[in-house]
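Apart from one protein chain that is not included, each protein chain of the complex appears where it belongs.
Let's turn to subunit A:
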Amino acid sequence: MKKSILIVDDEPNIVMTLEYTFKKQDFEVFIARDGSEAIQILDTHTPDAVLLDIMMPNIDGYQTLQYIKSKEQLSHTKVVFLTAKNRASDMEKGLAMGADKYLTKPFSVKKVVAEIQELLE
């Protein structure tokens, strides 16, 4: 079955590269520009993975993660933070909240894809 991923980021340029790459790897790709859009999508879809930025307007990455963790039907969805916040403390916080991986910007596209694929196997 085709794997699916939700990319949540407010930077269109970044979203564009990620979307292109994941589609090339035969993923079904959903896009959200911030937390609230992500939650709307997650109400109707259960992607295998969510790639989540933290610093976003309105509902930020942490709140979105909390929402995912609170939903029964999303219990198998892997969540990966992809953020410019690269302090050790931020990383700890993100993992402690239940993220499966914590990747920092700037990133290697190949590496991000590899990490996601590893998670989903």
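Here is the rule we use: a contact is a pair of C-beta atoms (placed from the backbone, for glycine too) under 8 Å apart; a residue touches a chain by one contact, two chains touch by 3 or more; residues count from 1.
Keep in mind that, in the parts below, contacts and distances are computed from a predicted model.
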{"item": "Choices \"Chemotaxis protein CheA\", \"Heptaprenyl diphosphate synthase component II\", \"Sugar ABC transporter permease\" or \"histidine kinase\" - which one is the UniProt name of the chain not shown", "value": "\"histidine kinase\""}
{"item": "Chain not shown: contacting residue from A:D10, A:E28 or A:D100", "value": "A:D10"}
{"item": "Missing-partner contacts on subunit A, residue numbers", "value": "10-14, 16-18, 20-21, 24, 33, 55, 57-58, 84-85, 105-110"}
